[in-house]
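Every protein chain of the complex appears in place save one, which is left out.
The letters A, B and C name the chains in turn, as written, and every chain counts its residues from 1.
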Amino acid sequence: MLKLGDRTFQSRLLLGTGKYPNFEIQKEAVRVSEAEILTFALRRMNVFEPSQPNFLEMLDLSKYTLLPNTAGAKTAEEAVRTAQLAKASGLCDMVKVEIIGCDRSLLPDPVETLRASEMLLKEGFTVLTYTSDDVVLARRLEELGVHAVMPGASPIGSGKGILNPLNLKFIIEQSKVPVIIDAGIGSPKDAAYAMELGADAVLLNTAVSGAKDPVKMAEAMKLAIEAGRLGYEAGRIEERDYAVASSPMEGLLPT
Amino acid sequence: MLKLGDRTFQSRLLLGTGKYPNFEIQKEAVRVSEAEILTFALRRMNVFEPSQPNFLEMLDLSKYTLLPNTAGAKTAEEAVRTAQLAKASGLCDMVKVEIIGCDRSLLPDPVETLRASEMLLKEGFTVLTYTSDDVVLARRLEELGVHAVMPGASPIGSGKGILNPLNLKFIIEQSKVPVIIDAGIGSPKDAAYAMELGADAVLLNTAVSGAKDPVKMAEAMKLAIEAGRLGYEAGRIEERDYAVASSPMEGLLPT
Amino acid sequence: MLKLGDRTFQSRLLLGTGKYPNFEIQKEAVRVSEAEILTFALRRMNVFEPSQPNFLEMLDLSKYTLLPNTAGAKTAEEAVRTAQLAKASGLCDMVKVEIIGCDRSLLPDPVETLRASEMLLKEGFTVLTYTSDDVVLARRLEELGVHAVMPGASPIGSGKGILNPLNLKFIIEQSKVPVIIDAGIGSPKDAAYAMELGADAVLLNTAVSGAKDPVKMAEAMKLAIEAGRLGYEAGRIEERDYAVASSPMEGLLPT
Partner (left out) sequence: MLKLGDRTFQSRLLLGTGKYPNFEIQKEAVRVSEAEILTFALRRMNVFEPSQPNFLEMLDLSKYTLLPNTAGAKTAEEAVRTAQLAKASGLCDMVKVEIIGCDRSLLPDPVETLRASEMLLKEGFTVLTYTSDDVVLARRLEELGVHAVMPGASPIGSGKGILNPLNLKFIIEQSKVPVIIDAGIGSPKDAAYAMELGADAVLLNTAVSGAKDPVKMAEAMKLAIEAGRLGYEAGRIEERDYAVASSPMEGLLPT
C-alpha cells in the first residue's frame, strides 16, 4: 500500500494526463491502468479557465486523487503561486513540485526545487518533489519534510528508462518517505525495474500517452509495476558470471 | 496464443522444474505461474526409475504439457537416445534439445545441437532447440525445420538477464517459428524485456526456484511476461536524447 | 590544451595522491602519468604539520601545480577555512571544492557545494568544483563563476566508470568552462569514454593507486586520455543497428 501524506492507495502507478490522442482514449487508458492518482500541469489544464474543455471534467473525481504539478514555473515563487491558486480553487492540497532548470533536457533545478518545497511545506501542502537522481539532494528534500521524493529515471519524455540504477538504489535505501520514480520510463521493463529496485511507485505519462495503443500500454504498465513490486518482495537471485545448472546431473542416468 | 508444433497455449511462460526448496512450494509456484508447459531434464527426474519419488507424479498431468530436455547429453547421439527413451515411456513427443558444450558457462554446443535437432526431426519429434544467440545458427536451425528456437539471454542460472538484445532482435525478426528466450532471466524486468523485443515466450527456472519466495516470484514472472507482451503489442515510444515535455506550456497561464 | 583560471596545461590528466603502496611507486606513477596537476586532501597531507613526512616534499614542486581539495569538510564554512589555511601556507590559490554529503556513497552535497564555491570565489580563489552529474546544478555552478565543473562519473573509489553518459554529455554541451570528469573511473576504457564525450580532462586516483601495478596503470591512463581526446576530435562513426560492409562486394569477382 502506498502512503502519501495522510492518504493511502492500492495502486503504485501515478498517471500523467498530458498529450493523449483524445479524451476517449485517455479515459479508457486511465480506467485500465487502475491508477488512483492523476497528475496534471496546473498551467495546462485550463483549470483556471472554466469555460474551456478539460479532461478532468470528464472524470468521476470521487474516484481519483488529483496531483497537480507546478510545471512551467521557473522559480520557487512562481511554483508557490501556482499551488496557492490550485488550493484556492479547491483542487487539491497535495502538489508535485516541478521546476525545470533546462529547457533542452527538461531536468529540474535543484536550488529552486529545494526552495519551493520548503515554502510549500510551510504553507501546509502535502509536497511531492520531482528531482534529479542526485542522492544528497534527495536526502536534503527529505530533511525538509517532503512527503515523497520523485527522482527522474531519465529526462522527461525521453523513454530512455533508468540511466543510473545505482543512484536510485541509494535514494531508496536512505529514504524513509516514499520514493516515486518519475520521468523517463519508456516501456514496461523500465517500470518493472524501478519497482524491483525498491521504489514505492512509478509516475508515467508519455510512455502511455505516446504509445501506438495507449490503452494497451496502460494495462502493460499496470502489470509491469505489479510484477516489479512482487519481484522486489520475492527476493531475486543474485547475478553470477558462471552458470549454475538448473538441472544438476550428479548420480543420474549413465550416458 | 503460442503455437508449438500442433499444440496451442494461452500462457507464454514455460517453467522449469529444477531445484525448488520442496515439492509443495514447487506445486504452488507452478499453479500461480499459470504455466502450461513444464520442462524437466529427463536424466534428472527419475523418470526411468519409477520407484523413486518424482515431482511429476504430484501434478495433474492432464493440465500440463511436459517438455523434457536432453540436458546432460554431450553429443547428438546421447541426446537422441534420451529422447527416444522418453518417447517409449509415453512421456512426450515434444523435446527440448539441450546439449551443453562448456561445463563452466553451460553454453550450448552449436555443432551437436544442429546434429541432434536434425536427427530428432527425422524421427518425427516436435523439436524445440536451446541455442546461443548466434543469429545465423538460429536461422540454420529454422531451416532444418525445428518447431521453435530457444536462444539464451545469458548463461543458465546466471540471472544476468539479456546480454545482447540486438542479437535477440535479429533472431526474432528473421524467425517464422516461435522464439522462446531461454536461460539467464534473473528478474521480472528481464522477462518483460524479452517479450518487448517480440519474443513469443520465455523459459524460466532458477529465477523462480532460486528466489527467496518462489511462489511470489512465479506470480511476478507471469505478470511481467504479460506486461512485456502487451507492451510489444502496444508499440512503445521511441527513445530520444532530448526531452519532450509531457505537459506543453505554450499559450497558457502567464507567469 | 587545458586552461584552468590563468594557467594552461598540456596534460588532461589530474592525478590524486591518495593511498599508493609507497612513496617510490607513487613518485614513479606520477612521473609516468605525465600529469601536471596533483590533487590532495589538505586535511590528510600533513601540510599543516611540517614535522611529518609528506609525499609532496618528495616532488620537485616547480614541475607540478598542486590542487588541494577540501575533502573532510561537511559545510561550506569548513571548506572555506581549510582553503584559507592552504592559501596562508602559500600552497596554492587554486582549490577543488569537495564537500561530501553521504558517508556511504561519498556523493557530494549540492547545497554546501554551491555555498562553498560562491564563498571561495568571493575570496579570489580559482575554484574547481566537484559535483554530482546533476545537469542544472552544474549550470548553477558555472553561473556562479567557478573555473571548472567536475562531475563525478560514479561514486569515489567505486571503479564503476560512467554511469550516466547522457548527463555528462548535457553538462559538457552546456558548459563554457572546462569540464573535468572526477571520481569513479575504474579502467582506461572509462577514461577514454569520458574524453570521447568531450570532457576537457579526467581526474583519477584510486584507479591508479589501487591497481595491482600503479605505475603501469598510470601509463595506461595517460594513453587512454590521449586516445579519447583524439577520438573526440576525430569524430567517431555513428552507431547503427544494421551492418554496413567494410568491404563492399558490388561488381567484383564472380563467385
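One rule holds in what follows: a contact is a pair of C-beta atoms (placed from the backbone, for glycine too) under 8 Å apart; a residue touches a chain by one contact, two chains touch by 3 or more.
Only a predicted model underlies this, so the values are computations on that prediction, with no experimental measurement involved.
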**Asked** Among C:P110, C:P151 or C:G186, which one is in touch with the chain left out?
**Response** C:G186
**Item:** Touch criterion as defined above, residue of C:T113, C:S158 or C:S175 at the omitted chain
**Value:** C:S158
**Request:** Name, in rising order, the residues on subunit B that touch the hidden chain in the full complex.
**Result:** 101-102, 104-105, 107-111, 114, 132, 134-137, 139-140, 154-155, 160, 163-164, 166-167, 170, 174
**Complete:** subunit C residues touching the chain left out here are 16, 18-19, 40-44, 48, 69, 71-74, 78, 82, 104-107, 155-160, 186-193, 196, 205-207, 209-214, 216-217, 219-224, 226-231, 233-249, 252-253, 255
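By definition in this document, only the chains that are shown with their structure count from here on.
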**Asked** What whole-Å value do you get for the distance between subunit B and subunit C if each is reduced to the mean of its CA atoms?
**Response** 46
**Sequence positions of subunit B contacting 2 or more other chains** = 241
